Each structure stands twice: as structure tokens, then as C-alpha cells.
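For this view, one protein chain was removed and the others were kept in their places.
For clarity, chains are labelled A and B in written order, and residue numbers in each chain start from 1.
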Amino acid sequence: MSDIDTLEPRTAEPAPAARKELTEALLYLDAVTVTFDGFRALNALSFTVDPGEMRAIIGPNGAGKTTMMDVITGKTRPDRGDVFFNGGTTDLTKLDETQIATLGIGRKFQKPTVFENHTVIDNLRLALKGQRRALPNIFRRESAAERERIDEIFETIRLTEHKDRLGGALSHGQKQWLEIGMLLAQDPKLLLVDEPVAGMTDAETAQTAELLREINANGHSVVVVEHDMTFVRDLGVRVMCLHEGSVLAEGTLDQVSANERVIEVYLGR
Amino acid sequence: MTFSARLRRLAGGLLLTLFAFCAGPGTEQAMAQGSSAPDISAPLAQLANDNYGDTEAALGALALSGSPAAAGVVAALADGKLVFSTSPRQVYIRGDAGLIDPLTMQPVADAPAVKPVRVNNRIRRAIDAANGALSLVSPDPAKRMEAANAVGRSRDEAALPALDVALAKEADPKVKSAMTLARASIVIGKEGISPAERIAAVDLVAAEGNQEALAILRSVPASAAPEVKQAAAAAIDAIERNLAMWSMAQNVWYGLSLGSVLLLAAIGLAITFGVMGVINMAHGEMVMLGAYTTFVVQELIRTYNPALFDLSLIIAIPLAFVFTGLIGIIIERTVIRFLYGRALETLLATWGISLILQQAIRTLFGPTNREVGAPSWMSGSFEIGQLSITYGRLWIIVFAILVFVALLATLRLTRIGLEMRAVTQNRRMAASMGIRTNWVDAATFGLGSGIAGMAGVALSQIDNVSPNLGQSYIIDSFLVVVFGGVGNLWGTLVGAMSLGVANKLLEPYAGAVLGKIALLVIVILFIQKRPRGLFALKGRSIEA
């Protein structure tokens, strides 16, 4: 009798052999394929991200970078393949955007997306980790701890003097930072950052690199998609080059940019 | 057509035949019936007695005589034109000029004093029977056919002897089989018929497979042999199944007809909404304007050249297209172009425009329905099997398909179509390639409105032409476009047809209103399931 009770959960669990190997990885993608009307956006894409790791992803347009983020964040369901989070404990392909966000995956969009009709501070308040359910939020009051946390984030993203301006009134670069600040407020385990320095000045680019390194140093894993090679060099992290939906090369930036196939893809023949 | 209406037509036909008899010389009849015209002098003499019993007996003899002259006599009796003189005892027909000899059809030279042969209700019934029997031997095969069918439907046992006489003489195989069927119809319900004969009759009638056959088969008397009843029951079953299929087919046909109306109403919307992203609530009013264009065209034709009436719709179609197209372009240039990218605001502004257009028409033409006539080629119907197809519906379906194909061709094959698609896909790129996007926007909106106008011409044939005409189509049109998938003309086609057919298939079970409600609920639920419609455009749409 008790045998059955204890046995049941064990037999119910599929326990694939692969799981054991990936207990270390925070994010695990294996053979992920996504097709849109016959077009293969992702082609058996596999890679892992370790806890506390920062990873840069480069690749020409249409390489599948945005689709990859869509798959990880639950916006797009893969046709085939596994996507696991938290050392293989959670299957992301079964969850929706909101559940994945709650698990601790934050995403910054390619086009900066802040709440334009809210003040900067309200943007952070909305993003701040905490109560997400509708009814309790009608009567929610801000706690002192939350206020402090927001102050900290303001210092990190350097927008303190803009806190009462509307999100929509910020400059492009400021919006990028506000969005990164909102990610920080969510306190995710993994940040997916899509082209954070597009449209930034050189100084801003350098500051952003520093900001991301700081965030990574505080224990957040970060995946950055970026075209700007100077910025990627500034990050000084492991680089992965995507092409036609799969990994073309992986290594340091120097290794990857010396790779013949990468050169071929970027420069053509 | 109802049974009594058919009888009336039969009677009318008989009178016409008689007229020909009276006016023409008697040679034709002789040729049709062969040289040996039966002798009817005996019953004629009986008629001259002016005694109800004799008259009835004479009518019976005339009916069975198969003589063409007999028909003239019977008709004259019915009209009170059969007269008789006492010395000599003889009957005549009172013609316009004077008395006519019923046998020779020649005027009588020196007319004696005459009195009409009297008629009472009993005689009138006998006249009807004689008329039916006589048309069974009419020289015109079409008349004989009709008479056979009428007898079959009446299932009057009294007609059996006449029918047997006619059958014996009949040479035309088609008429003969109709008479055989008529005989079988009578025999089925008659007492004292052998089981074998009755079963043969059941088989014959069952082969017809229509509502009437069903009624005839149900007339098998309770006293009939069990095997007969069994055969009849089996035949009834088969016919009912068959009829259910036909009625389903008929509903599908009605559904396609409704679908083509929806398609006509929605297809312009598929352009303005699907392609341009403008929610044009005034679309229904464009349809309404098209219908009023038809009305004006017909009024002008009635006033100046009534002979052109049959062409009124053909004339109205291009005029409606141009007129509503121009109105559309004016609306686009003055209002819509300031609202691109703000779909919900176009909804409000165009709703305002629709109110203005409705009120304008109400002011100009009054609030009541205007009469739009149907040209002759739009009226009437024909039958395929048990399917009744009216020309009006048929032409509207054809027209809807033509409009659809023309629109598809315009978008695929013409320069302006190419430019429209280019502007929809990437406005800035199109502009930088030298396409005048402003002009293309106006043309696209004009095209959508113009198509709505043409739809109005078609709808003027099936709906009341009133200022509210458009209102009744706008919700359905939007549902069709959304159901089919926005931005996909094929989706609109499939959407319109499936909603039309579904509506008509639901109606027999739920009734018109509940069917409509059910359909609305189904579409609402469907949109939950597939928020982008039947033929959604897939792709990596990143909303943020």
C-alpha cells in the first residue's frame, strides 16, 4: 500500500537521462525548431546558459535571434525541441509569457518598450517584484522596502532626476535604460536583452556595457543580442554566432570573428 | 405551385384550345385524330332533350367519345351557349354571328327558335369531368400531358374509364407514361384491386419520388394486402429520405444565395478594413447609395425610355460603382486620411458619416421604401430535380462571383492593384519607390466603396430600398470579414459562403431569429478560438 504511494510519483516522472547533465544549466535549449509558413526561423538550435553567466549573441538579420527570445519567453511555441529552466526542473514550452516572467526571466525588447503614459517612477513600481494579482492590487500600498529598492535601481540606471517625467518623454537611450531598470526591478534570474545600444551614442554605449556587467556581477545571468561589435567587445564575454536558426560558432569574440564561416556569413562571398 | 393554381391554368389552356377550335376550320382535328372521327350524333340528340338526366348521360358519352368536336360542345354548354330547338330537335352552338352546327362547325342558314340547354350544379360537375376527360384526347400532346397529370393529382376514380380510353389511343410515349402513372395513382387507392396490380402501381408511383408520390402512396387503403402495404411503406421511406436530401440541397442553395449576398456586402469591406485597416461603418451606406442609384436609374428609364427597363440593372451597375466610388474618395480625402493607424477612431468618424448619409437620403427620398423593379430576366424560376431555382438568386450568385473574380484580378494583375498591395505591405518603402501613396489610399477606398455600390444594385432586387438598408448589413459584413480572416479575400469568400449556408441550415431547426442568434454566438466563440479568423496570416508578428 505505502509502496504504491511512494512509487507513483517516481514512475510518473519521465526522468530522462539528459536531465542529470543539465542540472547545472540555468537555461537549456535542445534541438529547438520553429517554422513559419515553411520558413525555418530556428533550426535545431541548442545551447545552455549557466547561472551567473553573461552571454552575447550575434548574427545577421534573420538569423533567428528574436525568435529564440520569443521561444524562451513563451511568446512562440517551438515545433520541436526542449526548453528547460532552473536546472532542468521547468519545461518552458508548457508555460505562457506571464508564468515565465514570474519564474524569473526578464526580457528587454528590441524596440524600447516602456509605459509611455506613466511616470518613470511608476514604470519601476509596476515592474517591481511583488504582488501580481488583480484584486489585491486595487488596495495595494507601497512599502518602505519597495521605495528603497526603487531608489537603488534609480541610482543604477542613473535616471533619478527624471523620475517624475512621463516614460514617453524620455530620450531613446533613457528609455533603454529605463527598460533595463524595469528588468532589474523584476529581479529575474535571467535577463534577455535585445539590442540594448541601438541608437545610442558612444558614451551611452560604453555606459550600458558597464551597466550590464554590473547587473551580471550582482548574480543575474544575462543574454545579450547585439550587432554592435565594440559593445560586445566591451562586455568581454563568451560570444555565440547564430546563422539560419542554429549556432554557427561559439567562443571569445576573437575566436568567433576569426571563424571562416562567420566571415563568410557576414561579408558574403 | 399549388394544385388549384395548376387546375386554373389547365382550364385557361382548355379555353384557348377551344377558341382555336371555334375559329379555325375542322381539318386540323381530323388530321390529328385520324380519319375515323367518332360519331357523336347520339349524345347530341340526347342533349336536345334538355333534361338533366339526359344531359349528364350525354356528357358521359361525349367524354368517352374521344371526338374533338365534343370538346366544343362541352365548352359551349359550360358557357351557356349551347342551345336547342324543339323542331327539329337539335342542338346548336350560339356563335357571335349566329347559330353554328356543332358537328360541321358551319353556320346554320335559317335559324330556328332556340333555348339554352339548362345547367345545374350536377351538370357543372359532369362538365368538369368531361372537360378533363376530353383534354386527355386533345390533339395537342402538351394538353394531353397536362390533363394526364391533372387526373393523376385528382385521383378521381370516375376518370378511370376516360383514362383507359385515352390510354388505348395514345401514341406519344411520354404522354402515355404520364397516363400510366395517373392510372396507377388512381388504382393505388381504389377498392377491389388485386395485390399484384396494386404493387405494380406502387412501384410506378414510387419511381416519381416527390411530395405528391408520397401523398399517393399514403392512400393505400387499410384493406390492402399486407405485402402491398409493406411495399408502400418501403417506398415511402425511400422517398422521404430522398426528399430530406433534396430539402437539404435546397437549403444549401438558399445558403449559397445568402452567402453571395453577404459576399457582395462584405467584399468591399474586406478591402477597406482588411487591406487598409479602416473600420468603415459607413460601408453599409455605400451599399444603400448603390441601391438608390438603381432606383434613380429606373425612374429615369421609366420616364424617358421604358423600353430600356430590362437593361436598367446593367446600366445601374457601372453608375453605382462610379458614384459610390467617388463618394468614397471624397470621404477618404476629407476624413479618413487624417486617421490612418487609428482604427478605432475611423470607426467613430465613419459612423458619423453613415448617420449623415442616411439622413441625407431620408431628406431627399423620404423615409419609406422605394420601389425597385425586377427586369424580366430576373424573375421566374426553373427546377432541377426537386430543387427550385429562381433566376433572381441565380443571377445574384453569378454577379457575386464575377465581382469577386474581377476584384482578385484587379489586385493581382493591374498596376493599381500592385501599388495597393505595395502600400499595404510597406508604406514608406512604396513611397520611396515613387508610388503616390496618397493617391493609392484614395483609390483603394474608392474601390472598396464602389464595390459596395455595385452590391447595392444587387441588393435592391432582394431587399427593401430604404435609408436603413445599409444598417442591416454592416454587422454581418464585419463578421464575415473577421470570420474569414482579415486581409484575405479568399477568407472573405469562404467566410461569406459558410456563414450563409450555416444560417440556412440552422433555420429549419431553430427558426430564423434563433438561427441568426445561434450563428452570432458561434462566430463569437469561433473568434475566441481563432482570434485572427479562418485564414489568418501567420508570421512572426512581434507586437512590442
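Remarks
The working rule: a residue touches a chain if its C-beta (ideal position, glycine included) is under 8 Å from a C-beta of that chain, and two chains touch if they have at least 3 such contacts.
The criterion applied here is as follows: contacts and distances are computed from a predicted model.
Considering only "Membrane protein", "ATPase", "Urea ABC transporter permease subunit UrtC" or "Stage V sporulation protein AC", the record for the omitted chain gives "Urea ABC transporter permease subunit UrtC", by its UniProt protein name. Checked against the full complex, the candidates B:L348, B:I384, B:A409 or B:M433 give a single residue touching the omitted chain, namely B:L348.
The chain omitted from view is touched by exactly one of B:A196, B:M245 or B:L520, namely B:L520. For the options A:T89, A:N137, A:S171 or A:T201, the residue in contact with the chain missing from this view is A:N137.
Among B:S223, B:T303 or B:Q528, the one in contact with the hidden chain is B:Q528.
The omitted chain makes contact with chain A at the following residues, 73, 75, 96-98, 101-102, 106-107, 109, 111, 113-119, 121-122, 125-127, 131-135, 137-140, 147-148, 150-151, 154, 160, 163-164, 166, 168, 182, 186.
Along chain B, the points of touch with the absent chain fall at residues 279, 281, 335, 338-339, 341-345, 347-349, 351-356, 358-360, 362-363, 471, 475, 478-479, 482, 513-514, 516-517, 520-521, 523-525, 527-529, 531, 541-544.
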